[in-house]
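Missing here is one protein chain; the remaining ones are kept as they sit in the complex.
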Amino acid sequence: MQMKEKLSPFQTAILVYLTQSGVTLFSLPRLVAEAFGTNGWIGLIIISFIVNINMILIWLVYKMSKGKSMFEIIAIFPKWITFSFCVFIAVVWMLLGIMVILKFSMIIKVLFYQNVSLIYLLSMSYILTYLLLKKDIYQIAKATVVLFYFTVWTVFLLAFHLPEFSFIRLTPFIFKGDTDMLKGGLSIFTALLGYELSILYVHKIDRKPLRSLLVGNSITSVIYLGVTFVSYGFFSFEQLLREMYPVVTLLGYISFPVLERVENFTFSVFGLKVLMTIVMYLWGTKELIQYQFKRIKTNFIVMGILIIGFSVSFVPKVIKDVDQWLTYITYAATAIAILLPIFLLLTILTSKILNRKAANE
Amino acid sequence: MRKDRNRLLKDFKLQKEQIFEKPNFAGESILQKFISDFKISSDLSVTEFPHFTVKIYYFSYLINKDHYEQFLASIRNITAEELQSFLNHSEFKVLTEMDSVEEAILSGSAILFTENQAYDLPFKEGKGRSISPSETETVILGAHEAFVESVDMNLSLIRKRVMSSQLKTIKLLVGNKAKRNVYLLYLEGVASEKDVEEIKNRILSIHNDAIVDTNMLVQYIDEHPNSPFPQFYTTERPDVTAYKLFEGKVVGLMENSPFAFCTPVSFFDFMESMDDFGQRWIVGTFIKVTRYIAILVTLLFTALYVAVSTYHYEMIPQALLPTLLESRSKVPFPPVIEALFLEFLLELLREAGARLPTKVGQTIGIVGGIVIGQAAVQAGITSNILIIVVAASAIASFVVPSYLLSASIRIVRFGFIIISGFWGNLGIIFGMGILIIHLSTLTNLNSPYLLPISPMYPKFFKYTMIRGPFKKKTERG
Partner (left out) sequence: MNKFIIILFVFLVTGCAEQRIIDDLALINAVGYDLTDNEKNPLKLTVTFPIITKDGKYDRKTIMVEGKTSKEAREKVRFKTNYKLESGQVRVALFGKRLAKEGLLPNLHSLVRDPSIGTRLKLALAEDEASDVLLLQIKNEGQNATYLEQFLTKINRENFRTNYNIYQFLRDYYDDGIDPILPVFKVEKNNIAYNGIGLFHEDKLVEILKPSEASYLFLFREEMKQGVFLEQIDVGKEEQASIMLNYELKNHHIEIPSTPSKSKKASIYIELIGDVVEYTGKDDVSDPKIQRKIEAIITKKINQEGKKLIMKLQKLQVDPLGINRYVRNKMNYNEWKALDQYKSYQDMNINIETKVIINSSGKWK
């Protein structure tokens, strides 16, 4: 019964979207402005396109291997290779997940809960993470869909900023100003990371895997693009460069007749989105570790990951440290995202050729 | 161990001192067994005949006296020789097993014991409450009949609405000693056979005698006993039951319970009322959406008040600030205590109102309204605004059509108030996260609790989330 369950295309799309959309969103317009300069939102489209190509690679892996999972593909290697391979990816993903929690908790502490110890904020996220992580991917996907509905309305809040939006502020200059295309571009690419986890569940998708992956990425891209575009017309360019978290400022500008300054509420709602990023990364870690240590109970692995994560969370002291860590980890994660599917593709191809040779002989 | 042996010994002694005289005919085995089973039952009546060796045992209050008298009159006029042929030609069922004898007599038959056989004389008395309008699920438009305690009557109420040979019923016996009939109903070809099989197995695996109502029964067979949310939909309305049958659900009826349970259901079944279908679809959809808002209000309104007035003062608009400040200024407690106090008082009022007879119940409303509303504010224990907030969320909680769900939501609300008292908005969102994760992993008969939303089936939205327009052709979910 459980084995036959499949991820529906819609669930997959939502899963991809919620994994992608993470803590970077809050500073994304500034990052884009720093990286691409004026009218940097066009750059987002390019990066989203690169992600799409990457997704096609993942889909190719699925297609070429005829629905095998990643573990079945790498099983042809000797044990020690797969072991170090899996452990490396697991560590990167785990650290990424942990740093994302940490960053979010730190931002929330700086902005809204200055006098609260970080331990409390972290344990809240870890409780939620644990509750989801002890379930399998289908259950996670189910929760994801509800969380999606619960958070997606925040996008429509952008309508509140339209009266202040002005096309003149966009300027006719494209990619001008102090730009840092490569490094900045990479940092924006990391904002779209999260789709690479689909390599672990692409074979569990019910039908139309490629389309659902691409739709997921499109949702993320459209939302990122919308936020960035509105920011470019809402803020003046120099102001945008100086806003630490432009999206928080955007949220703070909203005012309802009965409630205003809802930014801390909506920011917490965004927390649930960030939660899914964390859960999916730690889920990836869990899957990898589980593959290596089949005898250990899943629950112990989950606990282990969370306890390690909790302890690692206290190593970086301030947001600056976390940013530093995040930079390196996301570089590693980016490398994994691009190289892993290529590597798997090569593996499939060579094993096919070898098989054919063996059959011919 | 010792206790058991003592009891066995006592039983044995009792057997020796039989209250019935020992019969001396060939049907002995079954009669004897019967007599030993029902040994201390002073309410068991027996009719004996002078001219033939026939005994009729029955519970006088379970059978219909008139029918029984008629039967006696007809049997008195025949001779002992004719008796056997009379019985053979009659429609009376021959009972061979002791179990069936027991069941028959307990369900209102008289049992006729001849020399070697037992006959079932079904003179069941149809006494009981007559059909009356539903108390817990009132509707404005639609049928007013509600189920009664008699399962036969309930079955007839359903049969009348589902006139089809496809309607199948399975009779199950629940319990170890005190057996109790449970009927499973489903529409063949519409309901899933797997579901039927599953629910049948679950009911049969119950070994508990103390189940007296459907609402109890479903708690023995649900998958998440520790969840505050109801998982089986129970209703006392035959029209709802019939509707659920057409939707392909399995319905269960229990003897002596005026409630039917339906499965597999989702959260959204609890949000439905028969009234929605009577209304125009636009109106029905509006009402349904209102209910979802009501749930949010119930869950979050008081919590939001606590969060805002304890932590997030910046969220209060300028125009509202003076009112809020003035009403809070006299209150000596932090908002969370104030809110919990008032919410608790309101729960007490509600519970008192539910337990008391209707006439006294009204005074409770007056006392509660005046004491809480006026006096508490003047004494400076609570603030005006909070009273409005609490009242609004209480009213909203009664909008939920299902009593069970309404109660669950009110409980969950307390969790939200407490956590918002500690963590403000962050706490509310944290609670919301837990609630969402919990709800989305709940299942009812292996069917997800939030079915058309997650996993997503947009096709069914118009049947569950909203009340979509009717189509001429029938579709089944």
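Annotations
Should a chain be cited, it is by its letter among A and B, assigned in written order, with residues numbered from 1 in that chain.
Rule of thumb we're sticking to: contacts are C-beta pairs under 8 Å (C-beta built on N, C-alpha and C of every residue); 3 or more make two chains touch, one makes a residue touch a chain.
In this text, all values refer to a predicted model and were calculated from it rather than measured experimentally.
Although it is left out of the displayed model, the omitted chain contacts the following shown chains in the full complex: A, B. The residue from B:Thr114, B:Thr285, B:Ser309 or B:Thr382 that touches the chain not shown here is B:Ser309. When the whole complex is considered, the residue among A:Ile76, A:Val110, A:Val258 or A:Val315 that touches the unshown chain is A:Val110. When you scan B:Ile30, B:Ile221, B:Val297 or B:Leu324 for touch with the missing chain, the hit is B:Leu324.
Touching the omitted chain from chain A are residues 38, 110-117, 119-120, 123-124, 126-127, 130-131, 134, 164, 168-169, 171-173, 176, 234-239, 242, 249, 252-253, 255, 260-261, 299, 303. By the touch definition given at the top, chain B reaches the unshown chain through residues 309-311, 313-314, 316, 318, 321-322, 324-326, 328-331, 334-335, 418-419, 422-424, 426.
In this section, only the chains that are shown with their structure count from here on.
Of all the residues in chain A, the ones that touch chain B in their complex are 1, 8, 10-11, 108, 112-113, 120-121, 124, 127-128, 131-132, 135, 139, 141-147, 149-150, 255, 257-262, 264-265, 268-269, 271-272, 275.
Against chain A, in their complex, chain B makes its touches with residues 308, 312, 314-317, 320, 423-426, 428-430, 432-434, 436-441, 446, 448, 450, 453-456.
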